[in-house]
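Next up is a structure, given as structure tokens.
A single protein chain has been removed from this complex, and every other one stays in its place.
Naming follows writing order (A, B and C), and every chain is counted from residue 1.
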Amino acid sequence: MSQVAVVTHHAHEETSFWRKYVFSVDHKVIGRQYLTLGLCMALLGGATVYVIRWQLAWPETPIPLTSWVPEPAMYDGQLDPSFYNQLVTMHGTIMVFFVAMPILLGGLGNFLLPLMIGADDMALPRLNMMSFWTFFTASAVLLSSFFVSGGPAAAGWTGYPPLSANPEYTGVHGGMNLWILALALEFASFLMGGVNFLTTAINMRAPGLSFFRLPLMVWMQLTAGVLFLLSVGPIIGGAVMLLLDRTIGSGFFLPERGGDPLLWQHLFWFFGHPEVYVVLLPGVGAVLEILPVFARKPIFGYRTIVYSTIIAGVLSFVVWAHHMFVAGIDPRLAMPFSITTILISVPFAIMTFAMIATLWGGSIEFRTPMLFTFGFLITFLIGGVTGIFNGSAAVDIFIHGTYFVVAHFHYTLFPTVFFAGFAGIYYWYPKMFGRMMNEALGKLHFWLTFVAFNLVFLPMFVLGIGGHMRRIYNPLQYDFLKPLAPVNQFITMAAVALLLSQIPFILNFIGSLWFGEKAADNPWRANTLEWSTSSPPPHGNFATVPTVYRGPYEYSRPGAAQDFLPQTQPLPTGAAAAGA
Amino acid sequence: MSDESRFPSYVAIWSWLVALLVAALFCAYVPFGKALAIFLIFTLAVIKAFLVARHYMHLRTEGLLIYAIAGVPVLLLLGLTLALVPDIIFRR
Amino acid sequence: MGGWFPENISSFGAAIDDVFFLIYYIVGFWFVLTTAVILYLGVRYRRRAGHPAAYVRGDRWRELSWILIPAAIILVLDLAIDAAGARVWESVKIHLPPGDVHLIVTGKQFEWLVTYPGADGTLETADDFVANNELHVPVGRDIRVTLRSQDVVHSFFLPNVRLKQDALPGRSIDVWFNVNKPGEYELACAELCGFGHYTMRAKLIAHSPDEYAQWVRDHEPHRTAEAPSA
Partner (left out) sequence: MTTVSIEAARVGERIPSGKLAMWWFLASEIMTFGGLLAAFVLRRFAAGGWEDQAAHVSTRIAAFNTLLLVSSSLTLVQAHAAVKADQRNRVAPYLLCTIVLGLAFLAVKGYEYSGEIAHGFTPSAGPFWSFYYGLTGLHALHVLAGVIVNAALYVLVIRGRLWPRVQQRVEYAGLYWHFVDIVWIFLFPLVYLS
């Protein structure tokens, strides 16, 4: 194989502060910007939980530390029912669109995708910068809705009309319009991002990096990008219609003007279900990168995982009505949708089993990223199996709209965004910032989070089975929910513990920027391309374009000098025999 | 992008598009009966869209990937539309 | 586990609970098994000096069968769950019996209006009467309810009956149920419908058929001479 040196002729490095750290086109800066903004929004989303949970445990009592919140949101620490609905709405919106997506796609995706494929940057760097600043604007618009008269949106994160379409039903005027605008901007931002990811992964791969040598994280980001691009259209159309209904008196969703409210639900969930996988797959991707490194084994069944992902992605477009079994759809439609929904457990079961099989015969080191990965496996398993209950139309008659559903999707999204996300952050932090995070604080963070998380959400299944509805301001209104009050109080205490458990992480994340141990180029002894450059990588990422000789998971290969074999390292002899 | 000359010229395509537009207008004004007229009009629209996509958007010289990127959304939309028929049209 | 459910009082509630428990035992088994395997592997293959990792890529059918066979079993179990659920879903939501008593329940912010047919037993006649937030039904009779909404989406939720159905403005959606135990229960709204959503509570009162007939007689707007058949 002839040696080819390749010069990178990326744009010259910007040196002014504004171009280097603020309006940067460097994917690494943009990735860190997304990550930081996402984590900040997570703090806000977490803060809403405190108020919501306190209200549920001790309804209509003053909530400590909130007496500063002005009327009409709170009356000297006592929560207004309308503000409760607004907090519930904003919690959902923030956590799905302004935390999960920026951390997993915007942050990890942006930072890792070009590095993992050996590119100097995204295919369209300026589009990438626009994507972030559009997202920033979206966040600002969303937050500004807290300060307009009438307060923020109060129709739930799903925004079902007519509640969302006619301001009179909620009393929220401008805030709801800002909510729609913020979502539209967010969609536009991730549309730009998705286009960029796909173009980059198809066009910018290093020599030798065929599709089946891509790290699985890249596959997951790719699939997520396709799912997002193909699903977001109808909801953009729906958002336009909703905004027109609210502003110029059109009649898309309001029955009294000849509209149909069910149409929104279909458009929303046609997007909503693939969106779940848009968030989920990058999280799974992080876990799939971390498992082989800390088990020192190749990932089990690489191609099988890729095919399962694609099948799950395709299936995700034909399951959306399972969110609507009792919403007034034709009941005969429920059967096919129930079948496709439950069938989607098969590709995910294959992926999960492949992850577990990777552990078999490994040499597992429980550093913080691996602990979070184990946490992800176990908690996500609960999220997966409880999905079967919701997917069965018959059972859904009872548990739809109850805390069973709330517990289920928190068991899927929290492990994805936080267990897998934290695993990714602990794992790639050295590459992002050039320093290691503190191991002791990391382990403390894991155990506190893992225990508290389960104490919050396992009892929620009990609430759901007891029939406890979602989005209820005061559950004590109902006699049949009164016996569940102690459960609610327990959950609230655990939720406060879960929030406090994040303090070690915040200290660790910020403190390690200055006091962390300097990271080596490849501190985890990993194979993928991002570890073959310096920590953090220079502008342009690689001094010369790396040449790839094999797949990303060649660990503990017999005959190799070390227990890892970087993708860029040529074998002295028989290079052709190197794995696919 | 090699042999563009084996395709009809852009002006020829434009003439076809205008002719099909006239044909569609003709279908709308001649009393064919509602169902037939709508069928004809939309067939003509599909042909027009196909002509624009194939010739002006150069699908004629593109590979499988571009066809897939353009075609999969169309299939998804058909699926979405069909799935909504029982709810939106035959609503209770 | 069973004690966490609200008391079941409907003819089909037990069937829904049965599907729940069928799924519960199936996925419970898989969850315990899988978690046990994860923890076992984590302990068994923790890093120890002198125990290098095995090189297994899992790209041969022999190796893949370790994950594909369990997945195939899951596929079969999925289909079994689908089949069990389908029968129950059909009996609750698709094949509605004509109903011995027919009521209209209309949701509005933030009450349930229950329209009773009155003495003639037919709805939308002059002797209909409306009770706010009180759903009276006879025990042992098929009750057919037409759900409507005047403003936003509400959800008609009878926890003890295991019945839930959204009420959509602009549509009439029928549901049915059959209560087998007299008593006073609750009707909740299970879809966010505005700031007073949590107050949108009504009573479900199941009477014996005779008591129900008496209750209807007592509440009719204009009493008629003929005695309604019980």
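Quick note on the criterion: a residue touches a chain if its C-beta (ideal position, glycine included) is under 8 Å from a C-beta of that chain, and two chains touch if they have at least 3 such contacts.
If you're wondering where the values come from, they're calculated on a predicted model, not measured in any experiment.
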Since one chain is left out of the picture, which of the remaining chains does it touch in the full complex? A, B
Of the listed residues A:72, A:258 or A:486, which contacts the missing chain in the full complex? A:258
Could I get the residues of chain B that touch the absent chain, sorted low to high? 1, 10-11, 13-14, 17-18, 21, 24-25, 27-28, 37-38, 41-42, 44-45, 48-49, 52-53, 55-58, 62-63, 65-66, 69-70, 72-74, 76-77, 80-81, 84-85, 88-89, 91
Tell me where the left-out chain touches chain A, residue by residue. 2-10, 119-120, 123-124, 127, 191, 194-196, 198-200, 202-210, 229-238, 240-241, 244-245, 248-252, 257-260, 263, 267, 270, 545
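One rule holds for everything that comes next: only the chains that are shown with their structure count from here on.
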Dist(centroid_CA(chain B), centroid_CA(chain C)) in Å evaluates to 45
In chain A, which residues are in touch with two or more of the other chains? 260, 262, 328, 332
Quick check on chain C: which residues sit in contact with 2+ other chains? 171, 173
Could you pull out which chain B residues touch chain A in their complex? 65, 72-73, 76, 79-80, 83-84, 86-88, 90-92
List the residues on chain A that touch chain C in their complex, please. 80-82, 85, 88, 154-156, 160-163, 169-171, 255-256, 259-262, 295-304, 326-328, 331-332, 334-335, 338-339, 342-343, 345-346, 349-350, 352-354, 356-366, 374, 377-378, 381-382, 385-386, 388-389, 392-395, 397-402, 462, 465-467, 469-475, 477-480, 553, 555-558, 563, 579-580
So in the complex, the part of chain A that touches chain B is made up of which residues? 202, 230, 233-234, 260, 262-263, 266, 270, 317-318, 321, 328-330, 332-333
